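For this view, one protein chain was removed and the others were kept in their places.
Let's look at chain A:
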Amino acid sequence: MYVAVKGGEKAIDNAHRLLAETRRGDTGVAELSVDQIREQLKLAVDRVMTEGSVYDPELAALAIKQARGDLIEAIFLVRAYRTTLPRFGTSKPVETGKMRLERRISATFKDVPGGQVLGPTFDYTHRLIDFALAAEGEPPRAEAREDFSEETLAAPHVLDLLAEEGLVERPERDDEAVPGDITRHPSEFPMDRATRLQSLARGDESYLLALGYSTQRGYAKSHPFAGEIRLGRVSVEYVPEELGFPVEIGEIELTECNMINQFAGSKKVAPQFTRGYGVAMGHGERKAMAMSLVDRSLRAVELGEEVKAPAQDQEFVLEHCDNVQATGFVEHLKLPHYVDFQSELGLVRRMRQEVESNLAEAAE
């Protein structure tokens, strides 16, 4: 009995072996390949890249396989790998205005220069289980747009058009600024917007979804409109010190959301729309949209709004948005706590004894 309470090395080894076996499942069923995960579970791969903070579909797919489909576990694997990678520099800001678009919609204008492009979306599907998918078979090919070309697939940001008129705020742009790095500096509050966005970008999708949702239901109402959501590929440029000019080092897929929110203004300053910003690696619309709502609500102080809802509270939102931290601390309750529990047990017993003897005395 006593021996069984304290675990051992052997137990851990055996548990790991069992885990590996359970991961594989029925060996009569073909093993899932990393390629299959990357190609057919793309949205899971994209989420793992975003919240794992590394753009590497291959690695994310492998992590999903290793984690048996538990995405937070996969994100954790990717993060623990990422932390060991050397950092040789910072890329130039990516130009999302020059994105080669796969999808681009605006909810604020019926038509916009460059057009509305639906792209691969669940939006107008009927959510009926497609039993045909259970049987194997190739889907019909999607027709390419007739006017498909590099030019038509690039379009300016919708919000830039409004910014020309001064109707919407223009984000400050500073190409020389050295961005903060939440993985290299402990968080400090109040946190500037760039650093907040970094935290939100790797923040848990479901958590941001719930917080963003709360702002729509009256907890920090910000009257949002989806100004633009775009999905596509952007070039990443880097300036090697020895060269002194930018070199394109690759291309990544991003989802970006610019939310338009209610105006701020005063007697002296003309009112203009404000905005919230969200971005995710790969195809992550829900994440980018939720993030833009939360980004906007976190700007409360800057915009002179009263801070009274959870989604406006920097410390509350940002200190709890990291799912690797959250899952670690919640799940650590599984670890033995018998020393602390013992001391509580002793205290409760003593307090009960005191109450009982008081009652007995009173009865006499």
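Heads up, the rule we're going with is that contacts are C-beta pairs under 8 Å (C-beta built on N, C-alpha and C of every residue); 3 or more make two chains touch, one makes a residue touch a chain; residues count from 1.
Definition applied: contacts and distances are computed from a predicted model.
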| item | value |
| --- | --- |
| Candidate names "YCII-related domain-containing protein", "ABC transporter permease subunit", "Alpha-D-ribose 1-methylphosphonate 5-phosphate C-P lyase" or "Cytochrome c oxidase accessory protein FixG"; UniProt protein name, chain not shown | "Alpha-D-ribose 1-methylphosphonate 5-phosphate C-P lyase" |
| Option touching the unshown chain, where A:D35, A:E58, A:D130 or A:E315 are the choices | A:E315 |
| Touch criterion as defined above, residue of A:A20, A:A80 or A:A270 at the omitted chain | A:A80 |
| Hidden partner chain, touching residue among A:S33, A:T90, A:S206 or A:Q325 | A:Q325 |
| Touching residues on chain A - with respect to the absent chain | 1-3, 5-9, 11-12, 76, 79-80, 82-84, 86, 183-190, 315, 319, 324-325, 327-332, 335-340, 342-347, 351, 354 |
